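Only one protein chain is missing; all other protein chains are in place.
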Amino acid sequence: MPHKQHQELLSVLHECMEACNHCFDACLKEEDVKMMAECIRLDRECADMCSYLESAISRNSPFVAQLAKVCAEICEACGNECKKHDHEHCQKCAEACMKCAEACRNAAA
Amino acid sequence: MPHKQHQELLSVLHECMEACNHCFDACLKEEDVKMMAECIRLDRECADMCSYLESAISRNSPFVAQLAKVCAEICEACGNECKKHDHEHCQKCAEACMKCAEACRNAAA
Amino acid sequence: MPHKQHQELLSVLHECMEACNHCFDACLKEEDVKMMAECIRLDRECADMCSYLESAISRNSPFVAQLAKVCAEICEACGNECKKHDHEHCQKCAEACMKCAEACRNAAA
Partner (left out) sequence: MPHKQHQELLSVLHECMEACNHCFDACLKEEDVKMMAECIRLDRECADMCSYLESAISRNSPFVAQLAKVCAEICEACGNECKKHDHEHCQKCAEACMKCAEACRNAAA
């Protein structure tokens, strides 16, 4: 199974997708939604890209390295935004994003 | 975390997405690809729908039940096609699909 | 070309996807983001589902009717939320959603 090589990356991407989508939902429920606008935007970007890359890896796409490079950049941007906010969902999301950014950079190399 | 209610469903969907995408890839490498044409088609349908539903659950979508109902039907169709083929990837995929179809039916109820 | 039967539906879905994604972006830039929270959430739901259905139709998916039924419901929910807001992007989005909901209901029948 070719995609087994990427089993750990798949798992990290999945955690990041869940964390970002949960953060998206939780940000929309916060008192100060305006402060979270950039977080909401980047959560969606990051969740969608992680989900896309998961699928690409699973189907043994010939473009995993190139997609992982972009995914790393998106994860890092989302993680940097989330880090600014004290909400637990943001802090957890930042952690998942940074872990995923590193895994994606390795896959892109 | 609202999406924690669906944690087991998320995991079953993820396994099904991976099994279907792996089966898609493996079918395209088989000697007799023509025999696998319907399997290839349904693997993509099922992988994409499982992936979509994973994202929807993670973002606390208000439409999880309706999407899960359609996903159950797609999983069942894919599982029934895979069951016809002796390849290990098809048999494993059929199993993942049937398990996922049941989990989706429960989430749709 | 089997998917030509659905050429008008494809076009309506595409306009709705664009309108919802534009509304998502514009809502995040509004002064009162909190008031737009439900609109932001439903814009994403609707844009993603319209995009998914476009792809499904284009690949001649066997599940277009079932997906169109769910898409109609999501479009209607998004259109009803958008209608409440005076912003031009919301009003335009509401219109696109209602048109798309009707086209999807026809495709689902």
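Going by the order they are written in, the chains are A, B and C; count residues from 1 in each one.
Quick note on the criterion: contacts are C-beta pairs under 8 Å (C-beta built on N, C-alpha and C of every residue); 3 or more make two chains touch, one makes a residue touch a chain.
Just so we're clear, the structure is a prediction, and the values are computed from it rather than from any experiment.
Student: Out of B:I40, B:A56 or B:I74, point to the residue that touches the absent chain in the complete complex.
Tutor: Per the contact definition at the top, the residue touching the missing chain is B:I40.
Student: Of C:L10, C:A37 or C:C100, which sits in contact with the chain we cannot see?
Tutor: C:L10
Student: If the hidden chain were put back, which of C:E30, C:D48 or C:E73 would touch it?
Tutor: Missing-chain contact among the listed residues: C:D48.
Student: Using the touch rule from the top, list residues of chain A that touch the missing partner.
Tutor: Interface residues of chain A facing the absent chain: 41-42, 44-45, 48-49, 52, 55-56, 59, 61-63, 66-67, 69-70, 73-74, 77.
Student: Go through chain C and note every residue touching the omitted chain.
Tutor: Spelled out for chain C, the touching residues are 1-3, 10, 14, 17-18, 21-22, 24-25, 47-48, 51, 54-55, 58-60.
Student: By the contact definition given up top, give the residues of chain B that touch the hidden chain.
Tutor: 25, 28-29, 31-34, 36-38, 40-41, 44
As a convention for this text, only the chains that are shown with their structure count from here on.
Student: Go ahead and note the Å separation of the Cα centroids belonging to chain A and chain B.
Tutor: Going by mean C-alpha positions, chain A sits 22 Å from chain B.
Student: Considering chain A alone, which of its residues make contact with at least two other chains?
Tutor: Within chain A, the residues that touch at least two other chains are 25.
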